[in-house]
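The structure's right below; bear with me while I get my questions together.
Omission of a single protein chain aside, the complex is shown with its protein chains in their original locations.
A, B, C, D and E label the chains in the order they appear, each numbered from 1.
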Amino acid sequence: MSDSFFQPVSGMDLPRFAGVPSFMRLPVITPGDPRRAEVDIGLVGVPWDSGTTNRPGPRHGPRQLRDASTMIRAQNGATGIRPFEHVNCADLGDVGPNPADIPDSMTRITNFYNVLKSQNITPLTAGGDHLTSLPILRALAADTPLGMVHFDSHTDLYHSYFGGTMYTHGTPFRRAIEEGLLDPNRVVQIGIRGTTYDNEDTDFARAVGVRIIRIEEFFTRGIPDVMAEARSIVGTAPTYLSYDIDFVDPTFAPGTGTPEVGGPNAFQALQVVRALDGLNIVGADLVEVSPPFDASGATAFLGVSIMFEMLCIMAQTQPTY
Amino acid sequence: MSDSFFQPVSGMDLPRFAGVPSFMRLPVITPGDPRRAEVDIGLVGVPWDSGTTNRPGPRHGPRQLRDASTMIRAQNGATGIRPFEHVNCADLGDVGPNPADIPDSMTRITNFYNVLKSQNITPLTAGGDHLTSLPILRALAADTPLGMVHFDSHTDLYHSYFGGTMYTHGTPFRRAIEEGLLDPNRVVQIGIRGTTYDNEDTDFARAVGVRIIRIEEFFTRGIPDVMAEARSIVGTAPTYLSYDIDFVDPTFAPGTGTPEVGGPNAFQALQVVRALDGLNIVGADLVEVSPPFDASGATAFLGVSIMFEMLCIMAQTQPTY
Amino acid sequence: MSDSFFQPVSGMDLPRFAGVPSFMRLPVITPGDPRRAEVDIGLVGVPWDSGTTNRPGPRHGPRQLRDASTMIRAQNGATGIRPFEHVNCADLGDVGPNPADIPDSMTRITNFYNVLKSQNITPLTAGGDHLTSLPILRALAADTPLGMVHFDSHTDLYHSYFGGTMYTHGTPFRRAIEEGLLDPNRVVQIGIRGTTYDNEDTDFARAVGVRIIRIEEFFTRGIPDVMAEARSIVGTAPTYLSYDIDFVDPTFAPGTGTPEVGGPNAFQALQVVRALDGLNIVGADLVEVSPPFDASGATAFLGVSIMFEMLCIMAQTQPTY
Amino acid sequence: MSDSFFQPVSGMDLPRFAGVPSFMRLPVITPGDPRRAEVDIGLVGVPWDSGTTNRPGPRHGPRQLRDASTMIRAQNGATGIRPFEHVNCADLGDVGPNPADIPDSMTRITNFYNVLKSQNITPLTAGGDHLTSLPILRALAADTPLGMVHFDSHTDLYHSYFGGTMYTHGTPFRRAIEEGLLDPNRVVQIGIRGTTYDNEDTDFARAVGVRIIRIEEFFTRGIPDVMAEARSIVGTAPTYLSYDIDFVDPTFAPGTGTPEVGGPNAFQALQVVRALDGLNIVGADLVEVSPPFDASGATAFLGVSIMFEMLCIMAQTQPTY
Amino acid sequence: MSDSFFQPVSGMDLPRFAGVPSFMRLPVITPGDPRRAEVDIGLVGVPWDSGTTNRPGPRHGPRQLRDASTMIRAQNGATGIRPFEHVNCADLGDVGPNPADIPDSMTRITNFYNVLKSQNITPLTAGGDHLTSLPILRALAADTPLGMVHFDSHTDLYHSYFGGTMYTHGTPFRRAIEEGLLDPNRVVQIGIRGTTYDNEDTDFARAVGVRIIRIEEFFTRGIPDVMAEARSIVGTAPTYLSYDIDFVDPTFAPGTGTPEVGGPNAFQALQVVRALDGLNIVGADLVEVSPPFDASGATAFLGVSIMFEMLCIMAQTQPTY
Partner (left out) sequence: MSDSFFQPVSGMDLPRFAGVPSFMRLPVITPGDPRRAEVDIGLVGVPWDSGTTNRPGPRHGPRQLRDASTMIRAQNGATGIRPFEHVNCADLGDVGPNPADIPDSMTRITNFYNVLKSQNITPLTAGGDHLTSLPILRALAADTPLGMVHFDSHTDLYHSYFGGTMYTHGTPFRRAIEEGLLDPNRVVQIGIRGTTYDNEDTDFARAVGVRIIRIEEFFTRGIPDVMAEARSIVGTAPTYLSYDIDFVDPTFAPGTGTPEVGGPNAFQALQVVRALDGLNIVGADLVEVSPPFDASGATAFLGVSIMFEMLCIMAQTQPTY
C-alpha cells in the first residue's frame, strides 16, 4: 500500500485547471529531498531534442505533458486499477540537458538515471526525442541487456545520418544493440510504416534478430494476437518499454515531428499497453511529443493517457533484474 | 406533410455561406410569432455553461452550431429521409441564461420548455453544458418520468463537487433521478470511459438500475448489438435522448471541455442515432460543444450532423406521452 | 428619433454570446417585410469574392462580421453617439451571389441596391472582396457621379489582370471612373503601400485627378491634417465611403487576402472614420475581411468596430443626392 | 530502369526541411526544358478553384502539397516499390490559371495536358478543386472515352448550380459524360455520403450506368470486396483515377472545402489506392486540398501520401490507350 | 538583501523550457511550508472566472502565466532592477475556487488573502477574471480603504447585470466602493474605451469622485503626463494596483474575453507600470488573461512581462498601511 503523501491532488478538492502542474498532480520530489528514497516509480521529464533530424520540438514535451496530466484522475476506468494506491509515485522533475551539446546531454541523462537505479526507483520518462532512450538504457542496462517492447512508426535502427552522424533520433536502438544494452532477440517493434530511404534498418533487424511487426500485419492480425507474440518475445526477463507517440496515427497525435499517416487510433493506442500487464518492466518512456505542432494539447493529453496506462501496469508488478 | 413555409433555404438558391445563420437555414420563430403554434419540432439553443467544472465554453455552442448547420442539406444521404417534409421545423432562438446565477438560469430554461411542452412542440436542443439537460427534463418530465438514451464518456451521476455543490455538469442525471424525472430502469448510458475519481457514480447507477455500457463493451459487441439492447431498455414509453459530444473521440470532436481519449469515430457517432428510429422521443439534446477549443468549427459540424440524424428519426415518429 | 422596433438587443437582457447573430443584434428585415420602408440605414452582406486575384475567402466575411458584431453595444464610447436612436437601422440580409459567374453576380448586386436606393435606404455593406463596390456604385451612382473616400493599401485602379481580365478586385475603381460612377477629382485614396508591379495605376490616377496619399505621407503628416485634406477633396456633394480592411496593418487585421505590412494600428483605423463626420455619405462598405485567414474573429471584430464608427457618422447626417 | 537524373534528393544528403520544395524533391522540368521528352510520369499542379460553390482555397493546394511532399522518401514501406527507379518522374510545374475567368482557365489547362499527351507523359495532378478534372479529361480522353475510379464523398454529377451555372466543382463528371470523355459504364464512385439536396445526381448515375458505392456499403463489405468490384468495372481499358481528398473523413483531412463527416481513415485512404495496382491508368489527380482550412499541413501530407501510392501503382504498369 | 533560497532558477543552469513551471521559476511555498514566514512578496494564482458575463476562460490564466513566466530572467533590462535580490519572492500556489458557486469562491479567496496579510506578505496576483479583485480587496482593505491605479478598457463600475446580478466581472469596483474598500477619490481608471450600453458607470464614477482617463485622452496627453496625474491621485497612502490585460490592444493581447480594439501597444503596456515606482503598493493583480483565446501563449508572455514590471517596483518600495 502506498503512502498517503504520494497521492495526486483530487479534482474534487482543487479543480483540475488549478495548481502548479506536476505530473498527474503528484508531489515533486527533487534530488535532495529526504523522501526520495521512498519513491517506487518516478516520473521524469527529459526536455531534449537535439537528436532530431527533421522537425524539432520535443524539448517542450515534458512541460506540456505535465500540463495535460492534471486531467488524469486516480482510477483507470477500463481496468479499475488505482496505481497510486499500489506504489509510491512522484514527479522527480526534469533532467537538465545541454541543448547545444549532444554528448554532454547524454552524460547528464545517464548520470541522472544511474542514481535512480541505485535508489531502486523505476523510471517512467516523458521525452524528449527518441535519442533520449539511449542514455537511459545506458543506465538501466548497465549490468544486463534488456528486452524491449517498442511502439513506433519507425525502427530507429539506422546506422547514421548526414554522412556519418551516429547519434540522432533515428539511431538509438542500433547503438543500444551495438553497445549490448538490448538483447535483439528480445526486442519487438510494432507499428512500423511509412516511406523509407532503403532497407538498411530492416536488414540489420533481420540479421540480429529484432522482430518487426509492420502496421499492415498489426491491423490484419489484430491487437490480441500481436500483443501475445510481443509478450512471448520479451518473456519474463527485464524489459524496457519505449513508446514513440508517432506510433499513433498523426490525426490523433499531430504534435510530433516525423509523422507517418495510417496508424492506430487512440483506443488502440491504449489497448496495446493494457496488453502488457504482468511483464517485468524496469523502465518505460513516452517520447516525441512536440508541442509546437499541437498547441491545443490534444497530443499531450493522449500522451499522458498512455503514460497512465503504463503506470497502471508498472504499479501492479514489481520489476526485478 | 409539412408547410412550405417551414423549409430550409436551398444552397442552390442561396450559397450555403450566405445569409443570417439560423439552425439548418430554417425560419426563426420567436416566442410571440403567430406561426409558433404550427411548429412540430423546435430547434432551441441554450448558450449556458455555468455548471462546468473544468474547461468552460459551451455557452458559445449554439452560435457555432447554427453557423455550421448551414452546411446541412435537406435529405439524409444514408437513409433517404427528408425530415423537413415530414413535420414543421423551426429555429426557436435561444433561451437567455444568466451566466452568473445557476438557479436563475435553470428557472429560465424550465420556463421556456414548459411553454414548448404546452404547445406540443418537441424540442431538439443545442447546449450548453450537460447541466442544461436537468432544467429541460424538469419541464418535459413534469408529469411522468422519462426513459433516456444517453451517449457520453461520463455518467454525470455524481452526487456533488467541490465539497457539496449539487448542480454541475457532472450531476444532472443524479438530480433527475432523485427528482423523479427519469425512470432509472429505463436509462442506458453508452460510451463511458476515461479515468475516474472513484466508483461513487457507478455504484449509484447499479443501485438504482441504470445500465452503463462502457466503451470497451461497446467496441467488443458492436453497434447493432448494443443499440438493440438500448432500444429494449427504453422501450416504447416516452424517452429523452441526450448526446454529449464528448461521447465521440476527441480527435473527431476536439471542441469540448472534458475530453476522454479512445471513443467512437464520426461514422459511428451517426450510426448510433440512426439505430434509434421508431422510438418515442419526446425531446433530445446535443451538448458540450465548446467553440473556444475548436475554432475551426469541425466539432460543430459533426455536432449538427448528429442533430440532423436526431431530427430525421424524430420527424418520422410522432412522440406521445 | 428612431422607432423602438429598430433597436439592438441589449447584452444586459440577453448575453452577447446568445441569439441568432444579425448585424449588431438589429432586427432582420427581409425584402418582402412590411417594415422595410421604415428603414433609414440598412446593413447588407455581400458574401462574394470571385474577383479575388490572390487568396480567396471574403465570401465568408458577412457571416463572421455578423457574429463579431454582437459584441457591439449601443453607444460610441469615444463620441457618445447612440446611432440607433437617431435613425432606423436594420439588417437587410445578404445579397445572394453566384460564386461561379462574375457578371451574373454583379447584376444581382446592382439589382439589390437599385431597390434600396428607390426606398431611400442608405446602405452600409459588409463585403465581399473589393469588386463588390463596383456593382453597388452602379446602383448608387446611376444618376450622378459620386466622390469617394477610400481607405486601402492598394489603389484598385489597375486596367486588367491575367492578360485582359477586366473585372477583378484590383480594378473596380478603374471601371467606376470609366463608367462615370465616380468623379475622379473627388476621389481620395489613403494608406497605399507595399510592393507594386509597376506605376500603371498611379499614372492613371494622376492623369484623371485621383489623389493618392501613401502611407508614408499619412504617418508623416498625421491623421488630422490628412483627413482635413480628404474632407476638402470630397466636399459636401454625395460621397461614397469604401474601406478595405487591408488598409489596417495586417497584424491588427490578419484576416484578409492581400495584406501589406506597415499600416495603421487599430486606434488609427477608427480615428480616420471619426474624422469624416458631417460628410454627405450616400453609402459605405467594409470589404476584404477573409475569415479563413483569421478564424479567431479578431479581424472581424475590428471590422465591425469600423462599421460601427461609419454608422455613427452616417446616423448623424442625412445624406442627400 | 529510370535515369539517375530523375531521382529525388535524399534526406540523408539534404535534410528534408531544406531546399526549394518541388514535388517529392524531384527535378523541376519546365515546358522548354530539353529533358522534358524523357519524362514518363509528370507531377503537375493546377492551382485553381474558381468552380468552388462553397468554401474556396484549393488554388493554394499545389504549393502546400509540394511543401509536404518533401517528407516522402524513395520507397513504399508497405509494398516495397521504389517508383523513381521504374520510370522517369519529374515536377512539371503548375498550369497558370486565370482566377477570374473559368472558360479561359479551362482552355489553359486542356492545352497544357494536350502537350503532355502528345509527349507520352502520364500526368499525376495536384489540384485545384474538382472542376480541374474536366479540362484534363478533355485532353486525355480526346480520342476515346475513359473509365474512372472516383473516390469522393460527393458524386459531382449535378446538372447545374445557382440557376443554371454549368461549370462548377459539383458538375465535372456530368459534363464529362455528356461530352463523351467518360464511359459511364466504366465509372465507379466510392465513398459517397452526407446530406443531399435531392436525388438528381444519383438518378442520372443510375440512368447512364455509373456505379455508386456509398460509404455504408463500403464499410459493410470491406475494402477488398469493394475494390475487386471497382477493378472489374473499369477493366483493362484506359482508366482515369480521380481522388477527392474529401473522400477521407474530415478529421483526417480537415483542409478541404466541402467536408462530409463519417468517411474512411488514413490507413484506408491508402489501402484503396494500393488495391488498384495493375490497372491501365492514363492519368490521375488528387484534388480539393484547401490549405486555408488546414494551415498545419496535415491534410497535405496525407494528400501527398496518397499521391505517392498512386505513383507507385502507375510506375509499375505502363499505360496504353 | 534577499535569501539565496528565494532565487529563480537560471536559464544558464537549466534551460528555460525545462522544469516544473512555477511563477518566474521561484520556489513553491505552500501554506504549511516553514519558510512561508520569510516571504516578502507572494505570487498567487486565482484560477476563477465565474463572474464572466461574456467569454469565459481566465480560470486557465494562472497555469499559462506560470508556463510563460519561465521566460522571465532575473534582471529588468530597462531599469536594471533585480527584484529577487531586494526581497524574498515565492510562488504561493493557487487559491482553489469553487467554479459553480460564486459566494463560496469569494469566501475562499478572502480567507487566503487574510492569512497573507497577517503574515505581512504582499500579494501579486495572477487572475482570474476581474471579479477576483473584490475578495482580495476585502482582505487587504479590511482596515482601511485603499487607493487604486486601475488599467482597463472597462470601468467595471456597473451596478448589476442580467436583471439584478450584483457580482460579475463588470461590477467589482462598484461593490468595493460601496463596501468602503476603496476610497473613490484615490481611484484612477486608465484606458477606458469601446462601445457601452449607457453612462450608468461613468455617472457613478463622477458622483463618487473616481477619475476616468479614457484612451483618447491617454494618447493625446502621453504617458508621462497621464501617469503623473495618476501618481498624484493615489498619493503616498496604501494603494492597490489592478491591471486588466484588456487595457492593452487586443492585437497584442488577444487572449482575453471582452476585448476592445484601439488600446496601447506592448511597449506602452510596460511603460505605464514603470511610471508607478515609489508608490505605496500593498497589492497588485493582473487579470483576465484567457488562454482558450490565445493558445500561443503570447498574451500570457505579455502578462508576465507586466507582472515582472509590477514586481520590480514593488520590490523596491516596502509597502506600509
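Note that in this section a residue touches a chain if its C-beta (ideal position, glycine included) is under 8 Å from a C-beta of that chain, and two chains touch if they have at least 3 such contacts.
Predicted, not measured: the structure shown is a model, and the values here were computed from it.
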item	value
Which displayed chains the hidden chain touches across the whole complex	A, C, D, E
Residue among D:8, D:42, D:77 or D:99 touching the omitted chain	D:99
Options C:4, C:118 or C:195, residue touching the unrepresented chain	C:195
Identified contact with the non-displayed chain, of D:3, D:67 or D:85	D:67
Missing-partner contacts on chain E, residue numbers	10-13, 15-17, 71-78, 251-252, 265-267, 269-270, 296, 298, 301-302, 305, 308
Sites on chain A contacted by the missing partner chain, in the whole complex	49-53, 55-57, 59-60, 98-102, 104, 161-163, 165, 167-168, 292-293
Sites on chain C contacted by the missing partner chain, in the whole complex	53-55, 161-163, 192-199, 214-216, 219, 249-251, 254, 258-259, 261-263, 265, 293
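We adopt the following convention: only the chains that are shown with their structure count from here on.
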item	value
Third chains touching both chain C and chain B	D, E
Farthest chain (mean CA position) relative to chain A	C
Inter-chain centre distance, chain A versus chain C - centres from mean C-alpha coordinates, in Å	56
Whole-Å separation of chain centres (CA-atom averages), chain A against chain E	40
Multi-partner residues of chain B (at least 2 other chains)	13, 15, 17, 53, 55, 59-60, 99, 161-163, 251, 265, 293, 296
Graph class of chain-chain contacts, one of line, ring, star, complete, other	other
